[in-house]
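One protein chain omitted, others in place.
Up next is subunit A:
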Amino acid sequence: MRYVYVTGYLSLAAIIQLLMGNFPLSFVAFPLNIVFAVIWLFLLWKLYKESRKSAFTRFLYSPQTSILSIFLLIAGSLIIGLFPQLSDVEAAMRTGVWALLGCYNFMTSWIFIAILFLLLSNLAMITFHAYYHRKTARWRFLLNHAGLWLALFAGFFGSSDTRTLRIPLYKGEPAREAFDMNGVSYHLDYEMELRSFSVEYYPNGSPSRFAAEVRLGDDEALLEVNHPYSYRLGEDVYLTSYDMASGNESKYCVLQVVIQPWKYIMVAGILMMLAGAVLLFINGPKKCVNLKKV
């Protein structure tokens, strides 16, 4: 029966995808994503507390659903791994069945989001269940599953609030106009200026290090690859490229501003999973053998 429901659920997602195109991420930007998440979690919690015996609740927290949703996520990831993933503009120009199903930007396809939604609902349910009832390896279970939930949740819901902007910055020309990946321009509320730029080379001529001294609003910062500058909460500035042909004489460099207010929740999830992975190694499989009966 489970397979019939899930097939129906995914077919519905596919029909919505065919009718409406990819999921409108910008629609669920803050605060709508928070509102939606709170309602969703509240409903799951109600279901778990008040109608645990119902077939739907049992479906949501059964291990078989976990296995099925991981399997579906593998299938979805295979599509992402085998089809070239394009920007929204490029993907819109593709034609054919695969393009209609959103395979060229599958991360925002309704089908993929439906799979993620199923997995996250299942993860939330089993986390509730483990919190109340689990006896063995409880911390390991909670860290791994709740950590994954937090990281995926923040990645998925947070993506509508995430902005990645690029700014070409010329020496002596302060700028505040940035562009997103689709070329739409944005005005930053602070000004940037390139003070100086330097490249160091290996004996074989390839660049070993490049750095830019910049002014960001009232802050002075040294930007390097792997060393972004944290301008304010949830907003980091990166040095991405420069005029490779001119090297030290480069007249400009390209900065990237990433505004990601949800990053702290993602880091919390990642750290929890790191701790969970360490426990997975230390305790190994033995303690879980008894769980077959649960």
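What we mean here is this: a contact is a pair of C-beta atoms (placed from the backbone, for glycine too) under 8 Å apart; a residue touches a chain by one contact, two chains touch by 3 or more; residues count from 1.
Note that contacts and distances are computed from a predicted model.
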Protein name, per the UniProt record, of whichever chain is missing from view ("Zinc metalloprotease", "Cytochrome c assembly protein domain-containing protein", "Putative ABC transport system ATP-binding protein" or "Carbohydrate ABC transporter permease"): "Cytochrome c assembly protein domain-containing protein"
Selected residue (touches chain absent from view) among A:F83, A:F117 or A:Y131: A:F83
Absent-chain contact - pick from A:M20, A:I67, A:V89 or A:L222: A:I67
Footprint left on subunit A by the chain that the document does not show: 63-64, 66-67, 70-71, 73-74, 77-78, 80-85, 107, 151, 155, 162, 164, 202-204, 206-210, 224-228, 236, 238, 256, 258, 260, 263, 266-267, 270, 273-274, 276-278, 280-281, 284-285, 288, 291-292
